[in-house]
Each structure stands twice: as C-alpha cells, then as structure tokens.
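Complex shown without one protein chain; remaining protein chains in place.
Showing chain A:
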Amino acid sequence: MKKIPFLSFFGMTKELTALSSYISITDDRAAVIENCKQIVECSEIMAKVLTGSFEIEIWGSGLTMSNFCSDSVEIRGKIESVKLVSRSIRERG
C-alpha cells in the first residue's frame, strides 16, 4: 500500500490560511494560477511563474498571460503540459 504523504504543521497552516497556490485548468485552453508571487517568463510556448512553494511551467503553443487581479495570473492558449518544480529543490540544486 502506498504511503499517504505526511502534511506538516506548516503545510496545514498554509492550507488553512489559503496561502497555497491554486491551479485551475480548463480543458487545454486556460489555466488560472492563484497566489502567484512572480512572473518569470511569458513566451508563446512557455509561461513560467513563481508561487510560494513552486515554480510552475506551462508549456504549449500560442500562450498569452493576463493578470486581472492581484496575485493571480491566467494563461490562455493551447496548453500541452504543466510542470511543477518545488522551489526548495530548485534552490538547493
């Protein structure tokens, strides 16, 4: 049986105070990322943003980015893949 990942006290607090990042994907047409800290890159094939704990890469074609309200971005276009890299791993590496 697979082990359920342990959620730390810090993780639980983040979740309860809605500080986690929320990613909503609508088919392959749009993705909304909430609690986004920074936009890193925004090209036609790849959009990269930083959230509290992750670096989120969205790959596809004809991508455009919009930020209509604070700390949220919307990526529209044909989405092919979404890659999440933990920031702690990235920083260590």
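Assume a residue touches a chain if its C-beta (ideal position, glycine included) is under 8 Å from a C-beta of that chain, and two chains touch if they have at least 3 such contacts; residues count from 1.
We adopt the following convention: contacts and distances are computed from a predicted model.
**Student:** According to its UniProt record, what is the protein name of the omitted chain, chosen from "Cell shape-determining protein MreC", "Phosphate-specific transport system accessory protein PhoU", "Sporulation protein YqfD" or "Putative membrane protein"?
**Tutor:** The missing chain's protein name, per its UniProt entry, is "Sporulation protein YqfD".
**Student:** For chain A, which residues touch the unseen chain?
**Tutor:** Counting only chain A, the missing chain is touched by 36-44, 63-71.
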